[in-house]
Each structure stands twice: as structure tokens, then as C-alpha cells.
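As C-alpha cells, the structure follows; a few thoughts come after it.
Up next is chain A:
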Amino acid sequence: MTMRRFIVAAALAAFSTVAVRAEPDPSDWGAVTDDARGQTVYWNAWGGSDTINGFIAWIGDRVADEYGVTLEHVKLSDTAEAVSRVLAERSAGKDTGGAVDLVWINGENFAAMKQQDLLFGPWVEQMPSWANVDVAGKPAVVSDFTVPTDGLEAPWGMAQVVFYYDSARLEQPPKTMSALAEYAAAHPGRFTYPQPPNFLGSTFLKQALTEFVPDAEILQGPVEAADYAAVTADFWAFLEALAPNLWRQGRAYPQNEARQIQLMADGEIDLAISFNPNEASNAIANFQLQDSVRSYVMDAGSIGNASFVAIPYNANAKAGAMVVANYIMSPEAQARMQDPEVWGLGTVLDLDTLTTAERARFEALELGVATLPPDELGSTLPEPHPSWMVRLEEDWMDRFGVAR
Partner candidate 1 sequence: MAATCETQSVRARVLPWAPVLTLGIMLGPVAAGVLGTLGPAFGYMPALGGTEIGLDAFAMLFDWPGLVPASVLSVTTGLAATALSLLLVAVICAAWSGSVVFRMIERLLSPLLSVPHAAAAFGLAFLIAPSGWIARAASPWLTGWHRPPDVLILQDPLGLSLTAGLIVKEVPFLLLMTLAAMSQIRTAQARDTAMALGYAPVTAWFKTVFPRVYAQIRLPVYAVLAFSMTVVDVSLILGPTKPPTLAVQILRWMNDPDLKLRFLASAAAVWQLGLVIAALLLWRMCEVGVAGLGRRWVASGARGGATRTVRALSLVAALLSGGAILFGLLGLVVWSFAGFWSFPALLPDGFSTRTWMRHAMSLWPVATETLVIAASATLVALFLTLACLEAEERHGLRPGARALWLLYVPLIVPQIAFLTGLQTLAIFAGLDGNRMAVIAVHIIFVLPYVFLSLADPFRAWDARYGHVARALGAGCDGVLWRVRLPMLLRPILTAAAVGFAVSIGQFLPTLLAGAGRVQTLTTEAVALASGGDRRVIAVYALSQTALALLPFALALLVPAVVWRNRRGLRHG
Partner candidate 2 sequence: MAETGLTLDGVVIRRDGRRLVDISDHVAPGEVLTVMGPSGSGKSTLLSYVIGTLASGFAAQGRVRLNGQDITDLAPEARHVGILFQDELLFPHLSVGENLAFGLRATVRGRAERARRTAAALEDIGLGGYGDRDPDTLSGGQKARVALMRMLLSGPKALLLDEPFSRLDTERRDKIRDLVFAQARAKGLPVLLVTHDHADAEAAGGRVHLLD
């Protein structure tokens, strides 16, 4: 009888230690990798691009080999799906064992999660790969749409606004917004942008806005602090004049960036905006675009930002998620990511901190035929405060979001 009680007590003790497992400590890298071994990490990331899905699959193979972590790519149509998932779990009281382990996130989605205390951390700056991240040269890696990341999200790719066009049909692409308006008036239906609140579409709004505000500093502060009506008057006038000259007379918009590629391939549009300087080259290599497509940047500079990954507060495999994030920031993964044959997204690393061998990997990369070399990319403009994006999206939907 006592033997049985002893066994039951031992079993209970074992179960209770398992249940009350402590959260992994980011600074103890050895413990983190130990914990991570055998875990399955569900990375919720936009799944609409074949290219990116392939890259994520490669990451999965590598972390399985090196760390024994199984990576599952949960393909979303919109990051907000993951946010609402975590939120729904919190409202049901599920504070551990959540369905989302890692989420590709930035901008207003990050701001919302941070504000609602939905994120685990801080953890990013304790990662071994953080040492190579170019914080000084790329301020966007610690300031997400002016909201400080506070170590809650790890940067993994740099995006910069470029425009791409079919050089066989358009010889001199417009380099300012006013020129763009003139071009659209002369060639109606040849340009469009994704429908806000799609991320890229909203970015077009912000990019245009930077050319019409009297002073760029205003955008760095919250929208409430500015005289909104006065500051945006020219901008809205520009958009109102542009709308009827857009593709489909502005009565419909493509829903995201990838659909624009199909439109250009079909010959329906000749000019489009993108966040990835290598997107056009990549598409050409995949037979998705004709090889006469080229990219360029606006004279006024282009908005740049970083893509991040974050870990929800209730994630099931936090250690595994940290291991994956750390690997994504490693030189090996970053070099592969920047390879135009693979994806072509810009790296977050400071090449000067790398060893010669690692740097060579980057230097060996061949730029695609439609990619601008780094010196032609022009100056990066910082992202406005997230409140601007929210306000612009709301107003755009009021003015253009419903057919008249």
C-alpha cells in the first residue's frame, strides 16, 4: 500500500514539474538550444508568395539539421489573422500552449500586439546573431514605424520601396508623384496600387504623402499633433485627380503586391510599386514577368522598413522560436535570403562585422537583371508614425473605398 502511494506521489511530482516548466531565459543560450531540441515551432507568416514559402521551407530544413527543431509554416493571407488568433486565445484564458509560436510582423500589427501585452520578451538582444545586426546603419531595425521594438521583435529583412515597369512599353518612368499623375493622365489604366489597408497599398499612400507635406518631420510625430487637414490637402488632391486614371478607373484595385505581377505579365499595367528591390528579378527568373521589366526609385527617396519576427506571450515553443529567429539572423541565412535567385530581400546585417568568409558569400551574389545596384537605391526615408498609417487608411476608405 505504501509502495503504491509512493509511486503515485512520485508521478504527481514528475507531472507537476513538467507542468510548471519555467519560461526559457534568453540569455542562457545553451539552455535555450537544449529546450528547443525536439520542439515544433509554428511560424505564422504570409503565404502568398511561392518564393518566400520556398525560403521558409529551407529555413525549416536547416534548423531541423542543426538544432533538431521542426518548423511548420502556417500560411496566412494576412498577418492580422495571427494577431486575432492570439487575442482569441487570451480572451479564452489560454495563457500557455498557444497555437502561434512565431509571427512575421511589423508596423501597426506589432504596435497593436505590443500595446496589448501580447508578446513574449524582451529576448532579441540576447540572441547570439544580434551582434552582427546593423543597428547604427539601419535604424529601422530597432524602431518599427517609430515604435521602439524594445527587444520584442527580431529584424530579419530590409525592405525599400521601388517601382518597377515594363521598359518595352514605357520608356521614361515618372520619377516624382506629379510626373506620375501626368503619366496616368496620358496613359489611363496603366498604373495601380494594392487596395489599402493592404500593407503595400498603404505604403504607396505614405510614399506619396512624403512628397506633398511641407515638412517631413511632421510625419515622425503622431497624427493628432499635426494640422491634418492643411498638411494633407495637396496629397488628397493628387489622389483624387489620379483615381479615374488608374487601372479599371479606380473601381477595383488589386488586393496585394503579388497580384500586380500577374497584371503586368498580362500586359494590363505597365508600372507598379514594390517593397522588395529584387522582386522584379525574382519574378523574371520564375517566368512570372517578361524580361523587359526594370526597377527604379523616386527622386525624393523611398520609404524603407524592416520585417520582424515576434513571439506571442503564450507561445508553446518559445525556445524553439528563439532558435529559429536566431538562425534567420545568421549570416548563412541572410546571404541566402538576399540571393536574387532565392528571394532577394535586403539583409539586416552589418557586413563589416562578419568574417571574410561570411562576407564573401554576400559579395558573390549576382544582382538580378531588374535589380538596382546598392548605390542607385537612393536615400531611405523613415516610416511615419503608425498613427498616420491608420488615419490615412481610414480616410482612403472613406473617400475611395466604396464605389460611387
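Please note the rule applied: contacts are C-beta pairs under 8 Å (C-beta built on N, C-alpha and C of every residue); 3 or more make two chains touch, one makes a residue touch a chain; residues count from 1.
In picking the candidates, the idea was that all candidates are chains of the complex that A comes from, given by their letters.
Computed from a predicted model, the values in this text were never measured in an experiment.
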Answering which of 1 or 2 touches chain A in this complex, the right candidate is 1
Which residues of chain A touch candidate 1 in their complex?
-> 42, 44, 46-50, 53-54, 57, 72, 74-78, 80-85, 87-94, 99-100, 108-109, 112-113, 116, 188-189, 195, 247-249, 251-256, 258-262, 265-268, 286-290, 398, 400-403
